[in-house]
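Accompanying notes for the structure given below.
Complex shown without one protein chain; remaining protein chains in place.
Labels A and B are assigned to the chains in the order they are written; within every chain, residues are numbered from 1.
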Amino acid sequence: MENFDLLLHGFSIALSVQHIALMVGGVLLGILVGVLPGLGAPNGVSLLLPITFGMQPVAAIILLSSIYWGALFGGSVTSILFNIPGEPSSVATTFDGYPMARSGRPTQALATAFGSAAFGALVGVVLITCLASWIAGVALQFGPAEYFAVYFLAFSSFIGVGGAPPIKTLVSLAIGFALAAVGMDTVSGSVRLTMGIDELVKGVNFVVAVMGLFGIGELLIAVEEEMDAKAVSSRIDWREVLRTIAGLPRHWMALLRSAAIGCWMGITPGGPTAASFMSYGIAKRLSPRRARFGQGEPEGIVAPETADHAAGTSALLPMLSLGIPGSATAAVMMGGLMIWGLNPGPALFTEQPDFVWGLIASMYLGNIVAVVLVMLTVPIFAALMRLPFFVIAPLIFIVCVVGAYSVSNSYLDVLLMMGFGVLGYLFKKLDYPLAPLVLAIVIGDKAEDAFRQSMLMSQGSLKIFVANPLVSTLVGLGFALLLVPPLLRAIGSWRRSSRREP
Amino acid sequence: MLSRRALETLTAAITGAFGVAVVVSSLDNGIGWSSGGVESGTFPFMTGLIVVAGSLYNLVRGWLRGQEIAVRSAELRRTVALFLPAAAFVAAIPLVGMYVASAGYLLVSLHLQNRLPLWRSALIAVVAAAALYLVFERTFEVALPHGLLGAMLEP
Partner (left out) sequence: MSRTLKLAAALAAAVAFATPVFAWTPTKSIEFVATAGPGGGTDNFARAVQAAIVKNKLIDQPIVVTNKAGGSGAEGYTYVKGMAGDPYKLVFGTSNAWQQPMVSKVAFKQTDFTPVAAMVQDEFLLWVKQDGPKDVKEYLAAMAAKNGAGKMGGAQSKDTDELLTRMIEKTANLKLIYIPFKSGAEAAVQLAGGHVDSHVNNPSESVGQWKGGTQRPLCVFNTQRLSDGPKVTATEGWHDIPTCQEAGLAIPLFQQPRTIWLPLKVTPEQVAFYVDLMKKVQATPEWKDYIEKSSQSQVFLTGDAFAKYMAEDSERVRKVAAEQGWLVGN
């Protein structure tokens, strides 16, 4: 095990008092920016980047990656407590996390999320440690057609698991696609669907859309249902945190499956968002407790959180070995690498082993530090739920407005968010599902780009989607997930009716 | 009081109007196949058509089936009481800036609407605005809008 020796060497670099102090500082800052919607890990990293210019590269990357871990954890807090996902990848966490917190179990919801997130992240790092060189090779197999197939798979594994009316699902999905297309189009370089508003050339930001649809929409629903009548009484209870963590292994099946999905989507270009949706969708199909999904089922939190963090972690590998950042934060770090005088790319592993293995070792340590710190904050965050609704509601409004504004310093975004809030309220009231819309906003334009790039390559022939075993398998799986459940249902009802007939 | 029929109609009208706007606007970009591959209006055009068709279906269906009451008067009053001050808050931002607007909004909604004692409402309002200033303006150097008021106060 050559990698194992290198990892031990990495630990000897990463384990120092100064580095651990940097980790703690970075994680705390990360949790702060993660919790505040509109701010995110890129803000924290960007802010500290100038300070790191004078540091050793290893110390610098440890500080920055700790912000990343902290923010990943912090992002789930608002999703669970207030139904406001701060990052695309924590949308799926709201589906069961928020109902669970609302029903008086915020501590359990947060601890479940953090515990499974830490598990996912660790699986991701172990994977990187063992299979670094192999993974880099896999990522190279992905051309535009394969990208499209991965996005298609993510869509088909998620669409159709809800019980929403099909036409309403379709409308919601199509609106999401249209919103994703707003702004500059990569493939043609032309500006689309700005409806005469010049500022829309930048596109409709995801955070703006979800804060309106989920955060504001939920507030309007909540006040209507007189949420203040049943203010959640949650005691600050540290034992509850420990009990929840101890109970996590019961969901071993969901943990393992979601970690596998997450790692796969992190290595291939699917990314954390697609991973968390896909994992939730698949859990909802396979779990023995699927009937209770959407009402605060722990497995509904375990599945997206584990996959999100497994994907987020394993996505750092393509960044190091290929120079393609898997996320905005990774991209800022990559800019940092260049300023520190390191070139990301296949040669990094051989040229800078100290740096690379120091970083990988710090991923283990950083995640452990992050999960410990974040668990300590659980009762504090859970206590927020005890504030009366009429105090919390205007505060959430302000946080959403500030968040929407700070995404790109734009008042237009605030107005858009309010519009999305009203739409979210109407949709929720009338059983239009929101998740397909959100999924389409996040990966719709990527899927469209990949499709059109494929069409350019094949000069218009659809055969490119069955041109090699990899892409045909992915497309085949996608169709299977899309078509098999309705077919089974149809056969089932046909059987029942034919049995009744004679 | 709002009937389900009214809500369904309203929503279908909103989505339908959006769909029509998407269809019309994507025609400008060109649909179909050109030397540059699939033209940039093609996908938005298709999604727009789906939205329009789906909205028509939902409109008819909602009209036929939506007899029951969706929002009772008391519920509606609570929702409006939450939303109107918030909308006023957003409208006030370009005038008085984010800090003054959010403090004012908290004061109105806590003290006037929910009868929290004045000193406690004022305390929450001032602390919230100060926290915003410290976190965004000072720590992360994200300048929140200062509004016309801020422009007048600046030297």
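We take it that a residue touches a chain if its C-beta (ideal position, glycine included) is under 8 Å from a C-beta of that chain, and two chains touch if they have at least 3 such contacts.
Just so it is clear, the model here is predicted, and its values are computed rather than measured.
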{"item": "Among A:345, A:388 or A:492, the residue in touch with the chain that has been omitted", "value": "A:345"}
{"item": "Contact with the hidden chain (one of A:187, A:255 or A:414)", "value": "A:187"}
{"item": "Contact footprint on subunit A, counting only the chain that is left out", "value": "42, 46-47, 49-50, 53-54, 139-144, 183-191, 198-199, 201-203, 322-325, 328, 331-332, 334-335, 338-339, 341, 343-348, 351, 408-409, 449, 453, 456-457, 459"}
{"item": "Contact footprint on subunit B, counting only the chain that is left out", "value": "36, 141"}
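Here is the rule we use: only the chains that are shown with their structure count from here on.
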{"item": "Contacting residues of subunit A [partner subunit B, same complex]", "value": "32-33, 36, 39, 43-44, 47, 167-168, 170-171, 174-175, 177-178, 181, 185, 187-188, 190, 192-195, 219-220, 223-226, 390-391, 393-395, 397-398, 401-402, 405-406, 409, 411, 414-415, 418, 423, 425-427, 429-430, 432, 448, 451-452, 455-456, 460"}
{"item": "Complex contacts: residues of subunit B adjacent to subunit A", "value": "4, 7-8, 10-11, 14-15, 18-19, 21-22, 25-26, 29, 33, 36-41, 43-44, 47-48, 50-51, 54-55, 57-58, 61-62, 70-71, 75-76, 78-79, 81-83, 85-87, 89-90, 93-94, 98, 102, 105-106, 109-110, 113-114, 116, 124, 128, 132, 135-136, 139-145"}
